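All protein chains but one are shown in place.
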Amino acid sequence: MIDVMYFAWVRERIGEPRERVETDAATVADLVEELKAREPRYEAAFADLSALRVALDQELSDFDAPLAGVREVAFFPPMTGG
Amino acid sequence: MIDVMYFAWVRERIGEPRERVETDAATVADLVEELKAREPRYEAAFADLSALRVALDQELSDFDAPLAGVREVAFFPPMTGG
Amino acid sequence: MPTIRVQSAPFSLGEESEGFAAGRTETGAVVTFTGLVRDTGGISRMEIEHYPGMTEKAIGDIVDEAMGRWTLDDALVIHRHGTLVPGDRIMMVATAARHRAAAFEAAEYLMDYLKSRAPFWKKEYGPDGAEWVAAKDEDEDALSRW
Partner (left out) sequence: MPTIRVQSAPFSLGEESEGFAAGRTETGAVVTFTGLVRDTGGISRMEIEHYPGMTEKAIGDIVDEAMGRWTLDDALVIHRHGTLVPGDRIMMVATAARHRAAAFEAAEYLMDYLKSRAPFWKKEYGPDGAEWVAAKDEDEDALSRW
């Protein structure tokens, strides 16, 4: 089980801020494919991965990073702080 | 007649902050030569012109600038504001 | 010790500036930067979302990196989230150093990284509806100078 979080327009497209996901995905990209296969709202959110960023356990990471041992995955658009 | 002002260590070497000077000097450099010829304290103050700056009527200028029409000449070391 | 605060409440730029690095007689230079909500295109308000937990961690990492690159006497980052209106202060950074070059550079470094590496997202509400602020290429490019 893994906590998956969504922020900004990713959260809006998916319709919820976080969920618990049962998965054996080896990498972030594998997890994304599993989610996209579920429902159109995931397809809409993950249509263009180049417009997205991912954090693993609150550290910025990459879509090809392994998920082993990760408890929290977050997807969001590029940050616009400051 | 021209007002001549001194600041920082130039003022200290000359011993006064300002004086009225009767001069026909054509340039700042000529005025400096006239002053140096007066007394050793002026020689001490003007020994190294590269260590000095000059302002004419409150605008930074050069030692070869003409004095025609100038009412106020100021001599001082490089500024250390900020 | 640097100070980092992530909060929905407004902050007083005056009090923060007055108190920052106070009583430090080794400090010769203090720089502050404040970011404000601009009234562009008649926006009525802005909502700032963030990622609690990661936000503090990401800002902490950015501040640690700045403290290592420059010899800073102190550093401060305050960033708001929630609802803001034009004229409101979104965030501020402050840096204290012996000399001005370090204080300026560190403040610019903090700003460049907070813009693109701290998990905040802005949504603007204007006459044509609501829109997520898009990240600018120039903000990403700004990181390459460090």
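Worth pointing out:
Order as written gives the chain letters A, B and C; numbering starts at 1 within each chain.
The working rule: a contact is a pair of C-beta atoms (placed from the backbone, for glycine too) under 8 Å apart; a residue touches a chain by one contact, two chains touch by 3 or more.
These numbers come from a predicted model, not from an experiment.
Touched by the hidden chain within the whole complex are the displayed chains B, C. Within the full complex, the residue among C:4, C:36 or C:133 touching the omitted chain is C:36. Touch with the chain omitted from the figure is made, among B:8, B:26 or B:49, by B:8. In the full complex, chain C touches the hidden chain at residues 12-15, 17-19, 23-39, 86-87, 98, 100, 103-104, 107-108, 111. Interface residues of chain B with the unshown chain, by the touch rule above, are 5, 7-9, 11, 55, 58-60, 74, 76-82.
The definition used in the following text is that only the chains that are shown with their structure count from here on.
Chain centres here are Cα means. That of chain A falls 26 Å from that of chain C.
The centroid of the Cα atoms in chain A and the matching centroid in chain B are 72 Å apart.
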